[in-house]
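With one protein chain removed, the remaining protein chains of the complex are shown where they sit.
Right after this comes subunit A.
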Amino acid sequence: MNTEIIGIIITYVVTVLLAIPLAMYIAKVFKGENTWSDFMRPIERIFFKLSGINPKEDMNWKQFLKALLTVNLVWFVIGFGLLFFQAYLPLNPDSNPNQSPDLAFNTIISFVVNCDLQHYSGETGLTYFTQLFVITFLMFTSAATGMAALIALFNGLKTKTTNSLGNFWDIFVKANTRILLPTATIVATILIFNGTPASYSGKDSIVTLQGDGVQVSRGPAAGMIAIKMLGTNGGGWFGANTAHPFENPNYLTNAAESISILLIPIALVFALGYYLNRKKFAYVIFGIMTLFFLTFVSINVHYETAGNPAIAKMGISEPTGSMEGKEVRIGPAASAYWSIATTSTSNGSVNAMHDSLTPISGGVAMLDMMINALYGGVGVGFLNFFIFIIIAVFISGLMVGRTPEFMGHKVEAREVKIAALIALLSPLLILAGTALASYLFMQYPNADWAVKPGSWLNNPGHHGFSEILYEYTSSNANNGSGFEGLGDNNIWWNVSTGFVLILGRFLPIIGPIAIVGLLANKKYIPESSGTLKTDSLTFGAMILAIIVIVTALSYFPALALGPIAEYFSIY
C-alpha cells in the first residue's frame, strides 16, 4: 500500500483513539465531576461574578435559547462595528482598509454562526485586531455555543422528566475554559514549532531566487489556526487557507490539523454515550457516521489519486494523481481525506482547492455538506443528526406497532412537526438559493454589482452550476469552504449567503432544543420488550435509510446537473 494511503489511515485511527479519552473528559466536565482542569474554576467564577450570572440557575428550553441567541446577537452587533471601522483601530501594521457594509455583514454572520465563509482575503481584508478580537474570539464562542446547545440536548435526554436543560452560561464558559482553550493551546504549540507565524509585525519582504522583491503577510496566526480546526470553524488567517504554507507548513502539521478537525466532533458523539450512560447508542451513531465518512473518503481518495482524464487527454501523465489545485507537500490522498473531513464537520478549511477537485469528489464534498451531520460541526452536528433520529424513531416506532418513543418519551405531533420543518430547511435554503442565483445568472449576467469581466462564475456549464450549488450548500451547512471560482465579494453573494447562514445555523439549533425541551417535559415511560431499541443495528439501518432517501436523494436532480453531468461528460 502506498504511503499516502497509510498516512490517512493512521491519521484517522489516531483521531478516534484521541477522541475516546477526550469524550470521557468532556462527559466528566459537564457532569460537574472533578477533573484536572478544575484550576480554571476561579477564573470562571470571576466571569460569573463580573457579569452577575448565577451559573447554578436552571433554565428551561426557552430560557436556554433566549440566553444563547441574545449573546450571539450582542457579538454580531459589536463584531460588525469592529470590522466596519477596523482601519481606525490599533494592531493594523499593514494599514488594511475598513470592510464594506455588505462584506462586514457577511463576515460577521459567517463567524458568529461558526461557518467562516470568507468573501475576503485575510492578508488584506482584516487587521490583526479584528483577526484576534473578532475572528479568533468568535471561533471560540461559536464552537462553545454549539457545544452548549448539545449539552442542553443531552441534559434533556438524561433526566426522566425535567424542565431544566442546565444553565447556558455555565456550559458555555466551561466549554471554552475546559475544552477549547486547553486543546487549542496544544495544537497551537505544535504549529508554532513547525513554523506557523505568531508575530505581531507587519508584512515582511523577501527577495526570491528570481530576484523579485515580495511582500509576505504574517501575524499572530498560530493560535487562531488551532481553534479554527478544533472548533470546526475553518476560516483561514490567510486567503489560501490551510493550503498556505504558513498555516500548514508540512505533512506533520497537516496530520495534526486533520486530526483537530475531527477530534471534538467525534469526541462529542462518544461523550453522548458516557454522559447519558448509553454507550451502545453512541457506538451505533458513530458507526453510521463513520460508514458514510469512510465511504466518502474512499471515493474521493480514489478519484483524486486516479488523476484527471481531461488532463490525461492532453497527453500529460499524472503519476501522483490529480494535482491541480493541490499542494505537493500534502499530496492528493491527504487532500482528498481533508476534503471529506472538512465537509463532514462544517469546518470548511481547505488544504487544496475544491474547485479543482475531480467532479465526483466535488459532488461528494457537496453531498457531505448537504447531510451535514456526519460527525458535524462542534455540537451542532449531533443536533442535525438528532432530527434524523426523530424522524427514524417516528417511522420505525409505527412499524413495530407502538406510539414512537425516544429515550422514554413519546414522540408526538409537535415534535414531529418541528423535526419535519428543520429537515425541510436545508433543501429549501440550498435549492432556493441556487435557483435564485441560477435565475439571476441567466437573466441579469451583467448586473452592476457582478464582478467583471468574468461576470459570475469562473467556469461555464456544469462546473459553473456546481460552483453556485457549492456556495449555498456550504453556507447552509455553516461550512465555509468554497468552490472558489465564484466572484463572491459582491452584494448579491454577501447578502444572500448571509441570510442562508443565519437561518441555517440558528433554526437547526432552536429546533432540536425545542424538541428535547418538549420531550423532557413529558412523562417518562419505562422500557418494555415492546419498546423499540434505538441502540440496535436495525435502528441504525433505519437512520441510514432516512439520511439517504429523505435527505441525500432530494438533491439528486441538482447534483445530476452539476457534478454528475460533469463526470459523465469528461470520463
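We take it that contacts are C-beta pairs under 8 Å (C-beta built on N, C-alpha and C of every residue); 3 or more make two chains touch, one makes a residue touch a chain; residues count from 1.
The definition used in the following text is that contacts and distances are computed from a predicted model.
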Practice task
Assign the chain not included in the display its UniProt protein name, restricting the answer to "Potassium-transporting ATPase ATP-binding subunit", "Oxidoreductase", "Putrescine transport system permease protein PotH" or "PqqA peptide cyclase".
Solution key: "Potassium-transporting ATPase ATP-binding subunit"
Handout entry: Residue touching the undisplayed chain, where the options are A:Pro42, A:Pro90 or A:Gly401
Key = A:Gly401
Problem - Residues from subunit A at the interface with the omitted partner, ascending - result: 391, 394-404, 408, 411-413, 416-417, 420-421, 423-424, 427-428, 431-432, 434-436, 438-439, 441-442, 462, 465, 523-526, 528-533, 536, 538-539, 541-542, 545, 549-550, 553-554, 556-558, 560-561, 564-565, 568-569
